[in-house]
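First up is the structure itself, then whatever we jot down about it.
Every protein chain except one is present and positioned as in the full complex.
Naming follows writing order (A and B), and every chain is counted from residue 1.
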Amino acid sequence: MVEKERVQTPPKGGVFVAHARVLDAEDIKRAIQRMAHEIVERNHGLDNVVLIGLQTGGVMVAEMLTEALSKISGTSPPQGTLDVALHRDDIGMRPVMPEAVTDISVDLDGATIVIADDVLFTGRTIRAALDALCDFGRPKEIQLAVMVDRGHRELPIRPDYVGKNLPTRISEIVDVSPEGVDLGTVKK
Amino acid sequence: MSLVIRGGTIIDSDGEKRADVAIGDEGIITEVSANLKGDEELDASGCIVTSGFVDLHSHLREPGQEDAETIETGARGGALGGYTALIAMPNTTPAMDCLAVIDQVRALGKKSVCEIIPTGTMTVGRNGEKMSPMGELVDAGVGIFTDDGNGLQDPRLMRRIMEYSTGLKHRLGRPVVLAQHCEVEALSCGGHMHEGAWSSRLGIPGQPAEAEELMVSRDIALVRLTGAHMHFQHLSTTGSVEMVRLAKQEGLPITAEATTHHFSLTDASCASYDPVFKVHPPLRTEQDVFAVKKGLSDGTIDAIATDHAPHTDHSKEKSFAEAPPGMLGLETAFSISLEDSGLDLPQILALLSWRPAAIAGISDRHGNTVSIGSKANLCVIDPDITWTVSGNSMASRSSNTPYEGRRLRGRVRHTIQSGEAVVIDGETQR
Partner (left out) sequence: MNSIPSRSLLSIEGMTKSDIEEILDLTDTFDEIGRRPIPKVPALRGRTVATLFFENSTRTRLSFETAARRLSADTMSFGAGSSSLSKGESVRDTVEVIEAYGADVLVVRHPDAGTAQRIDNWTEALVINAGDGCHEHPTQALLDAYTLRKHKGSLNGLRIAIVGDIRHSRVARSDVLAFTMLGAEVVLVAPPTLLPPSLEGWPVTTSYDLDEVLPTLDVCYLLRMQNERINEGLIPSVREYVADYGLNTKRAATLPKDALICHPGPTNRGIEIEAAVASDSRSVILDQVSNGVSIRMAVLFLLLGSGRNLVEVNDLEGEK
């Protein structure tokens, strides 16, 4: 199958080799559509809802969700991006990338935040994001939307909206892009 | 009992020849010829046998700074470097400005492995204010006066000292030598290295070459006025060397020395900010190094001196500005001269031995030809051996050598002080 340069932060950097396509572009659109409906349903509309995409993979998911939400409700919720690198517990294992910008210009006090990310794995990124978000204000509620939940959680964290539950081996890599979701490994 | 140095080649002011040297009980050379036998023998095959070196400029730190050096350890370092006589600078604590301190240094020197020749200060306490008791010191045999470490700033007082010294000639039996550390402090003060491109780049305040040159120029004029014998210490700049060259051509009674570091190192060394490279006068430019070498080779400069200046590790573990100036030299002087001076061996030996001996007025016993009847102050040099400089393994109590880690060729193998082999195969015997 396809080999592609995967923009991955060290120490995982390398060439991603896909073994199986799990979702294609159409599947992703449908999943986004469904998750958007769930968000509206669960929050009785979009009042006070703020979407925060995690740098870097979650930003795309947040953007797709925002687009879908605005089609459904006619208004697009405020959106922000968050880089959790400085809040990670494995800091020092990966460099901070200048292009991963944190941009939260909305007041988060009392907001319902939907964190958007591409893949939910150990839960450590989400833990860091929860910490970081609390430095910006006191939200009413924080929810989590992910395109893929691949299992192997190491922290008591669960998603509220899932594009696809995907059982994986711990050594496998899940690659999410608008073209599809691939399962594979990284060749050093 | 007799000691024979076997198998070497003698180089002295008379030239070069293959011969063994026999030394008798009195410490006098008794025979110089082939295939001599003695009760004790020193192997000198492949080596050069020459008269022991004379350092016109050693800081032995005793009394006052015995943690940095003592006369005993300084002399031991000297002997390892081939020296049989060290002219001890008077900037001790207290300074050598009176008979009591001179006598103490002499007494300590008697027990050491080099002949220690104390100098007297030109002014009391080296303060540059009041003339020291020069007549009294001359009567005690002191022949060189210097405020080394400080240049004598006041031109009027300098003139008086010069004039006064000329009146002591008959009491000493030879001209009294005034040795000047040339540095006009008004120009140099606050400077810690040579002022130029490197100091500007490193942000270390500099002292200009002119601080040295102005005093050289002043003292040449005063020699012309007074007729005193002036010895310029550690010349380091192109301008100084040129002025001395012209003054000598004029026939003025002037001699000069240069240190090994001023012809082997430049101000670029200070880029490490390691105060081991801090020295007064400071390390200068490539051009100045070239001028000093030229001065050595054409006879403008009479002697290679060390300005051996031990400082404890503790006192050098400071910023470049705070650390005291000075570096070790006795144990590396010969090898550095051989490697870096660009001179041939006989020239180097003249600059290390017989020419400084003449300036110090000790030619009766040092820097002699290696011939029957001469005092046996000798050293034996292995010109081919290579060794690595290591401050910690030196005899000095301090380790501030600027040549740490450098591979050098040529080293002193044996040193004979008054007939006694004080260094054998690079090891001090006491």
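Note that contacts are C-beta pairs under 8 Å (C-beta built on N, C-alpha and C of every residue); 3 or more make two chains touch, one makes a residue touch a chain.
Since the structure is predicted, the reported quantities are computational estimates derived from the model, not experimental observations.
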| item | value |
| --- | --- |
| Residue, one of B:232, B:320, B:334 or B:403, that touches the chain absent here | B:320 |
| Given B:195, B:257, B:302 or B:331, the one touching the chain that is not displayed | B:195 |
| Residue in contact with the excluded chain [from A:38, A:131 or A:160] | A:131 |
| Touching residues on chain B - with respect to the absent chain | 195-197, 199-206, 208, 272-274, 314, 317-322 |
| For chain A, residues in touch with the removed chain | 10-11, 83, 85-87, 91-96, 98, 100-103, 131-132, 134-137, 188 |
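Methods note: only the chains that are shown with their structure count from here on.
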| item | value |
| --- | --- |
| Rounded Å distance, chain A centre to chain B centre (Cα mean) | 77 |
